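All protein chains of the complex are present and in place, except for one that has been dropped.
Lettered A, B and C in written order, each chain numbered from 1.
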Amino acid sequence: MRWLRRAAPHLVLIPFSLAVVLPLLWLLRVSLTDRRTAYQIPPEWSTPHLGNYVEIFTAYPFATWFWNSLSVALLSTAVALPLATMLAFAFARYNSGGAPLRLSILASQMLPPIVMVLPLFAVFLGAGLLNSRTAVVIAHVGMNLPFLAWMMIAFFEGEVRQLEEAARVEGATRFQAFWKVAVPVAAPGLLAAALLAFIMSWNEFLFALILTGKRTATLPVGLSTLDTHRGVEIALLAAANMVAILPVFLMMPFLRRYLIKGLSLGALK
Amino acid sequence: MKKFLLASSMLIASAFGAEAQTINILMESVPDTRYVQEMLPEFKEKTGIDVQLEVVNYAEMHTKLVPQLVAPEGSYDVIIVDFYWVGEFTKAGWLQPLDERIQADEFPVDNYIPSIMDLTGKVDGTTLMLPFYNYAMGLTYRKDLLEDPKHQEAFKAKYGRDLKVPTEWPEYLDQVKYFSEDAGIEGFKGVVNQGQRPDPISMEWSNYLFANGGRYYDPETWQPTLATPEGIAALTQYRDSIQKYGPIGAANFSFDDAFNVAAQGKAYSYLTFNMFRPVYDDPASSQVVGKMEIAPVPGGGMNGSWGWAIPKSSPDPDAAWEFIKFIESPEIAKKRALLGGAATQKQIYEDPELIEKFSYYPQLGELLAYAQNFPVFTYTPEFVDVLGRELSLAVADGKDPKEALEQVDKDFAELLRKDGKLQ
Amino acid sequence: MTEIRLANVTKTYAGGQTAVDAVDLTIHDGEFFVLLGPSGCGKSTTLRMIAGLEPISSGDLFIGERRMNEVDPKDRDLAFVFQNYALFPHLTVKGNLTFGMKLRGVPGPEQERRLAEVTAMLGLAPYLDRKPGQLSGGQRQRVALGRALLRDPVAFLLDEPLSNLDAKLRAQMRTELVKLHRRVARTIIHVTHDQIEAMTMADRICIMQDGKVAQVGAPMEVYRNPANTFVATFTGSPPMNLVPGRLEHGAVQFAGASLPVDVRASGGDVTVGFRPEDLSLVAAPARLPINAEVVAVETLGADAILVASLIGGQEVGMRVPADTALSPGQPIAVHLDPDRLRLFDPGSGKTLPRR
Partner (left out) sequence: MTAAIAQRDRWFGFAMTLPGLLALLLVVLFPILFTLWTSTSDFTLLKPSNDAFLGLSHYTQAFATPEFRHALSVTLAFVVAVVVLEFLVGFAVALALDKVEHGKAVYYVILLFPLLMNPIVVGLIWKMFLHPTLGIVNYVLSLVGIPPVDWLGVPDNAFWTVVAVDIWHQVSFMIVLLLAGLAALPKEPYEAARLEGAGTIRCFFWITLPLMRPVIVVTLLIRLIFAVKTYDIIYIMTRGGPGQATELVSYYIYRRAFVGLDVSQASAMAVILLLVVLALTAWLHRYMRSLAQ
């Protein structure tokens, strides 16, 4: 029975992981071949070659795209995270602005982004920020802030509240209770939200398209150019995608620590 | 005078050691863009002007361009315009007329193939663009199978005519049927179609329409004419192509999906843009190297092209013109064509050096000469959207062809009225 | 002189419910004061208002001479121990203990000194580097107490700190808390719903009912002279027996018996109350016996609770020696000392004042 209990989660996770990994493996294979072989059915195994990986860096400014995306996503998350944490805390603890403010903040994200594009373009044109990464960062902060705040509200509810009270009677100011207790205790939730914010910014396409120029184009904008009028450069796209999902590996150490931390917190509360 | 100004401004710029003059161009990610890229060092050497090509995907180009064009001063000195957008861009007044500059510099505009100049050059007598490259559609087919005596014999026996490059539409339809049903090749189809909404299906179906002698509208009155026997026949044939003779799934194929079927050697024919022709001979993309050829669509295929333009919001129109003049000069146009570019000037299709290099060049020239146009007006993109929707409904969702086309006529008329074309 | 005084303190929630209704209380300096009552009686809310965790709707709170209504919790100099201990999960035991001192900028060496003192007192030294998640319930409880102790506050506010412990540990902690109180000589306000805790630890008990103070007094005072039937039944285990009776000419008649009483009221219906231990079994012909019939005997070990049915059907409990051999249905005679009788008004439940 014990082995069953231990095996049960894997029974769910292994099929799920396969559903994710098998397509990615096939994509990896595509990235190591050419378009002709990629579409060949039944598949023919040719010797893998790294030409596509070389080409995305030489024939396309892939490194620039990657760096632009990384810096935009990191920066916008770094700016949005504290702002959203404070917003969420004010909502959860002090009910600032009440339900109307909360809902209207969320509502701001219900408009299809396409209708936001024209006024936003005008704003950045007027501010002289067009074609800059700053513009995209600002737009992404605006885009992510409401979601982050909403996600975090839930993490400030429940038992964190009492811990803050304990801090308050221990002599903490409101802000200290927030900063020294609520934030660290809600950390797993906040980090999960930050991770999602990073990803949303990493993938955001429309604002990046409208607001960036040649030198500041992000990965989504760059990758979309591989879908050309003369067909999809599928092998290049696969190679580019393989490199583009690298940040997950870069996040590995951080994730590992976060996961363990998340666990130990859960054990207590 | 302009030359002088340009020259003196360059002089000043260099005298003060300022950064070199730069112009920005928004382009699409196609091979022709790459060929333009290769000409840039020469341009820089000649004029000292740096050219920055910003490349985006076709679908995003319009979205990205419009805010720039609406702005009082945008980021782009030069843009390229798809024939789809010509009506819209001219109606909105976003493009600068080029006639004065053409006259001043005696630019040889007569070189352009007239049908293409009509599409992305002159609008109501004013030259707003110079054609950049064309993407007229042709019939690509399996030359090796067509010339195979075995198939020639079998085809003749069954259909009572010779198996040859089709010059009549019914001839082609018979070939499609033959290769799907009678040729006896496992998993092989007579045709592959691009049935996805809205542009792939609309552009491809246009060939069927023209081939059946149909047309979009009465050129005298702008009255839509799709729900006619010709139109209905075209749509019925098209539906049969997809459902009976084409590979499974063609009702949602983009041109890429469809091309790959042809390039994998799984279909006899594919009506597509002429720029795909060289790709069949690229071993990295194709299993049918040397086996595909292109021919004009019987009845005249669908035309398409891009043009160079200087937007009103251009920060530096003079430098922009310098660039257009350079890149479209006969000498550079030939160089681009030699790299594989889809030329728009007549003399290139007659150039022995090019015919030597690309065996299919005469056919391309012929194809362009007979190509027919799409209705070009302010709301062309929206018209294509409507057309694509109704065609797709008829092909994939069982809508009656006649009903579908009546709906198109109705919406088309409304758009024409909105544009003032139709009273 | 840090007396804690509540004057007419009321807590009304936004929804309109009144949780605490015009409470007047004075808690003396150094006193072990217990707020006792069933859940929902407003005792925790009262404690939280004292701590500043809950705003006071109306009335005044004084600590010493100072009115505290508008003072932030951090400036009230009170320590609070929560029912779930509210240990900071992201800090070690040491981090938890020194949290308040750090905030207040207590110098490092001083922190260390006090930490050593308190960890020794509570036996926490081996756990200093653990996270709260790695501690048992009792250990967490000690850390919570230690954190409060290190504060060296004006008063300790304890919100049901023992309710999450098992019975044995709870009894042990009761004794320890009392010892601790003696040692630190600070005011403790302890909230509980457990009357045994209240009786065993308190200097004075305040029993709350529906947001109001029902009675304040020393444990035995409350036990002996409950202010009303609610207090009478909430204290003692088993609770005070209450039976209907009638007052006439200086005697109360109930269950076929008539006992002289010494109350100001002259006549009318009353509720008669007496504790189980005030009853005793007597041989049949005794002075003023009450006749009853055995219903059941519940042996507790040291003694037993005999449930008897009086004339008129009222069931009462009485404390009898554990070896009492009686079986259900057996008739008995019971003696009740009239001095131990308490009379209540059947309408209001209030005690009838003695003469």
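Note that in this section contacts are C-beta pairs under 8 Å (C-beta built on N, C-alpha and C of every residue); 3 or more make two chains touch, one makes a residue touch a chain.
This one's a predicted model, so the numbers in the text were calculated from it and none came from an experiment.
Q: Would you mind listing the shown chains in contact with the chain that isn't displayed?
A: Its contacts among the visible chains are A, B, C.
Q: So one chain is hidden, and I want to know which residue out of B:Arg197, B:Arg215, B:Arg277 or B:Arg336 touches that hidden chain in the complete assembly.
A: B:Arg197
Q: Have a look at B:Leu53, B:Val70, B:Ala154 or B:Ala413 and name the one touching the chain we're not showing.
A: B:Val70
Q: Need a quick check: the contact residues on subunit A for the chain that isn't drawn.
A: Where subunit A meets the chain not shown: residues 6, 8-13, 16-17, 19-21, 23-24, 26-27, 30, 38-43, 79-80, 83-84, 86-87, 89-91, 93-97, 101, 103, 105-116, 118-120, 123, 138-139, 141-143, 145-147, 149-151, 153-155, 157-159, 174-175, 178, 186, 188-189, 191-193, 195-196, 199, 202-203, 205, 219-220, 223-224, 227, 232, 234, 237-238, 240-241, 244-245, 247-249, 251-252, 255-256, 259, 262-263, 265-269.
Q: Provide the residue numbers of subunit C that touch the chain removed from this figure.
A: 52, 55-58, 69-72
Q: Just the residue numbers, please: which parts of subunit B touch the chain that's not shown?
A: The list for subunit B reads 59, 62-63, 66, 70, 88, 91-92, 187, 195-198, 247-254, 257, 260-261, 264, 266, 378-379, 381-382, 385, 388-389, 392-393, 395-397, 399.
To be clear about the criterion, only the chains that are shown with their structure count from here on.
Q: Report the most central chain, judged by the distance from each chain's C-alpha mean to the global C-alpha mean.
A: A
Q: Indicate the whole-number Å distance between the mean C-alpha point of subunit A and the mean C-alpha point of subunit C.
A: 54
Q: What whole-Å value do you get for the distance between subunit A and subunit B if each is reduced to the mean of its CA atoms?
A: Roughly 38 Å separates the two chain centres.
Q: Measuring centre to centre with CA averages, how many angstrom lie between subunit B and subunit C?
A: Averaging C-alpha atoms per chain gives centres 90 Å apart.
Q: Identify all positions of subunit A at which a residue touches two or more other chains, and write them in rising order.
A: As it turns out, subunit A has no residue touching two or more other chains.
Q: Residue numbers of subunit B touching subunit A in their complex, please.
A: Contacts found on subunit B: 24, 28-31, 52-60, 63-64, 67, 70-71, 75, 135, 255-256, 259-260, 263-264, 273, 275-276, 279, 283-287.
Q: Flag every residue of subunit A that touches subunit C in the complex, lowest number first.
A: Contact set of subunit A toward subunit C: 159, 162-163, 165-174, 176, 180-181, 184-185, 187, 264-265, 267-269.
Q: In the complex of these two chains, what residues of subunit A are touching subunit B?
A: Result: residues 34-36, 39-41, 114, 117-118, 121-122, 125, 130-131, 206, 209-210, 213-214, 217, 221, 224-232 of subunit A touch subunit B.
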